[in-house]
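The complex appears here minus one protein chain, its other protein chains still in place.
In order of appearance the chains are A and B, and numbering begins at 1 in each one.
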Amino acid sequence: MPELPARYTREPAIEPVTPDLRERLDRIWEGGSGLRGWFGTVDHKILGIRYIITAFVFLLLGGIEALAMRVQLAGPDQTFLTPEQYNELFSMHGITMIFLYALPILSGFSIFLFPLLIGARDMAFPRLNAFSWWVFLFSGLFIYASFFAGAVPNAGWFNYPPYALKQFNPGMNMDFYALGMILLGISTTTGSINFVITFLRLRAPGMSFNRTPVILWGTTTISVGNLLAVPAVSLAFFLLWLDRQYGTHFYGVEDGGKPLLWQHLFWLFAHPWVYIIVLPAMGMVSDILPVFCRRPLVGYSLVVLATVATMILGFGVWVHHMFATGIPFLSLSYFSGASFIITIPSAVSVFAWVATIWWGRPVIKTAFLYASSFIVMFVIAGVSGVMTASVPADLQLHDTYFVLAHLHYTIVGINLFGVLAGLYFWFPKMTGRMLDERLGRIAFWCVFLGFNLAFLPMHWTGLMGMPRRIYTYPDAAGWGWLNMLTTVGSFVMAAGILLVLINVAQGRWFGRRAAPNPWDAPTLEWAVSSPPPAYNFAVQPVVAGRHPLWEGRLGGEATGRSSLDHGPVLDRGKEQLVTSMLDGEPLLVSKVAEDSLWPFFATLAMTGFFAALLYHWTWTAAALGIVTLLCGLFWNWPRASLGQVREVRDD
Amino acid sequence: MTETTHRIPDTQADLSFGRLTLGSTDARGNGWFGMAALVTTEACLFAYLLFSYYYMALHYGRDWLPPELPGFKFSIPMTALLFTSSVVVWIGERGIKQGRSAVCAIALAGGALLGIAFVALEATEWADKDFTISTDSYSSLYFTVTGFHMAHVVGGVIMLLAVALWTALGKFDAHRRDPVSIAAFYWHFVDVVWVAVFTTIYVTPHLFN
Partner (left out) sequence: MQATTGGHGPLNYLESFGAPAHEIRPILLALGWLSVAVVVIITALVLIAVLRRGRRVEDMNTDTGSVVAGRDTGALRWIYAGVAATVAILLVFVFWTVTTMAAIQTPRAAPAATVEVTGHQFWWQVAYKDADGATLFETANEIRVPVGKPVRFVLRSADVIHSFWVPLLGGKTDMIPGQENVAWLRADAAGVYRGQCVEYCGLQHAKMAFELRAVPPQDFDAWLKQRAEAAPSGPAEPSNNETR
């Protein structure tokens, strides 16, 4: 223990939970009301749900874009959309789904769950948490504002120069995308910092690394991945923006630029990104499947190692998106080999999941339907990926509908199916109500059958040579019937999603009230009420195993007892416990931030700054940049309530 | 009722609670770790910037560089300024660890001033160049790489000035002084990045000879 004056230390009282304590904590932790409360909230549960709702809205927008394209492609030589409209739609569909839906939805679940899973009361940086959401929301609005400006991005989500340069694309389309992505990158980065520090520092005493739910490993691993990868794409877009505004020569061939520089920077980010948008969903399934199989996950340690290994290997394969660009033989061989090897950790997870069902006693609930069919979708995604890992095969498969089939099995089959499993599993915890199981099953079959009808034949469409990103195709190509199948399937799937939304709506307002633990699940979030109180845990839980709520029923696993109703009381203001990174030893009592409007104001100023850059209003941009910095200054002003300033008297 | 230790029977360890640190104290608060994460991601940003430079340099060779290679007339003094400023900031951090606010505030402000001098010298070197950012890919990268670093110096200066202000207002003491340590961490990082930038822009061109 440090030689600290008594006023900088605290010895928490160890007491049982009482109604009186709960009442005190309620008063301390209740957020502000009215507009100030809504704009200033830092409650992770509210922010997590906001992330999920916002991401779902983008899912629907992206879905409508997809359905429009499917109408156009249902038959050869259709004229439902103009070429320009189609090109804008496929670009926005990709941008929306890959950036505005895929990670934010997982972030939303993680933000809601992290503190509850580790026995904490909020994230490490609650105001930064709010800031991440606001910036995500505004970056999505920024990119979608392009529709109102009549300058929608139209060069694909991957945006290759020279086509993305001013010379070939003079409108503001690319600039909306470039600046919007840099803005979104700020949200992603701040969110990632929050996850990493929360996971490392706020775990309950006794919760060593090998006792944490797999979703924590998934999200923390990808957050580290984000810290390492996001700068590449932010830089790529910034250089593109410079090329377009100031005549620099990064990507254009005049005066020494190289189009392939973009591809390297972009894929250095985007390949890790595709693992970033699936690993947390895999973690969710690794946590959900055992609950419904009534047994712990088989091979927990192997699955955790596989998660980390996938992320690390994910940084070493990016050139496999560039096999056709004229890369030297040695390079091709290495990246091809690495792309095969990255399959191995995924195989570990697949066999762990199958074994968990096989050696369990599965209960068929809707969440289980999604979690188990997830395994099949995952394998289909994986094997089509293996096919493209082989350079000679990829030289045929690349840029055809085969790759499109592969990537939809990953983003829908892995991400969306994992999300839907998570939705049915955690909805009771989030809202205090149950979703309807029968409606859930009907919706599942619509989504499952519709999705597979749309995308399984698409592998064949690709093998028959249909290139990507074409607004129409000739009858003679022979792709008409396959495209019709895909179109029909996509509408069936859309109907299923609609049924999910209806279930959510009816559940939210009319659903049966949920008990604290409706699934008899083992982890800490199920120890509190549904929904949880604002302060999450009345006393600091102390855990003795991986499955605190299944202790005593698992036989040999946990020989200790977790303590959930009797423990350290932290009630002198908003407080939570910080523990040491490796052993989970109690270290510090942290003062948790109150509601604050600075994250919102900073977001407004920063978005304004980017809008001013977009329109070349230099002085406005400079002014708004200064305002943003001032917001940061006041946000971080040291406060006594947060234990950041010197104190003169003992507590 | 208040037992100072609470034992949970466990195969690994008995957990006990005693006196715990309270608040952002001795740079053990979450903020310092948050800065470590920020430094990690910013380091990657510079890694990708320098990757872009080396990608071009290795592809084109000596012809890509300007006929007159970037010299040491400005860059050596700039390096000296930045190293000195890190030492000064370190002195300031040590000062507050000993409870001496005045030393700390002055040192932080001094470090900021040295940073501003760095920026001024850099601006002078920029004006001295006979190419602009839109001349060719070398010049685009030259100004972008050094410009990103300069932007981080400016950010660091702002941070140092803010923390100097808070110190001067008497907010900190020997233990409650996390913002000082956090700002100092960032400042030293900016210094380390300069080493990489300096080596890339000013030293590696000579390897082509």
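Rule of thumb we're sticking to: a residue touches a chain if its C-beta (ideal position, glycine included) is under 8 Å from a C-beta of that chain, and two chains touch if they have at least 3 such contacts.
None of the values given here were measured: they were computed from a predicted structure.
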item: Interface partners of the hidden chain - shown chains only, full complex considered; value: A
item: Contact residue for the chain not shown (choose from A:A13, A:A149, A:V386 or A:M581); value: A:V386
item: Absent-chain contact - pick from A:V350, A:M581, A:L604 or A:L630; value: A:V350
item: Full-complex contact with the absent chain, from A:S372, A:T410, A:Q540 or A:Q644; value: A:S372
item: Which of A:P16, A:P83 or A:P170 contacts the chain that the document leaves out; value: A:P83
item: Residues belonging to chain A that touch the chain removed from view; value: 83-84, 87, 155-156, 160-163, 168, 253, 257-260, 294-296, 298-299, 302, 324-326, 329, 332-333, 336-337, 340-341, 343-344, 347-348, 350-352, 354-365, 372-373, 375-376, 379-380, 383-384, 386-387, 389-400, 463-474, 476-479, 515, 517-520, 550, 553-557
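Keep in mind that, in the parts below, only the chains that are shown with their structure count from here on.
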item: Between chain A and chain B, centroid-to-centroid distance (C-alpha), Å; value: 30
item: Touch list for chain A against partner chain B, complex; value: 1-2, 4-5, 7-15, 124-125, 128, 189, 192-193, 196-197, 200-201, 205-206, 208, 226-232, 234-235, 239, 242, 246-250, 255-258, 261, 264-265, 268, 542, 544, 559-563, 567-568, 577-578, 583, 585-591, 629, 633, 636-638, 642-647, 651
item: Contact set on chain B toward chain A in their complex; value: 1-4, 6, 8-13, 15, 17-26, 28-30, 33-34, 37-38, 40-42, 44-45, 47-49, 51-52, 55-56, 59-60, 64, 133-141, 144, 158, 162, 166, 170-173, 175-176, 178-179
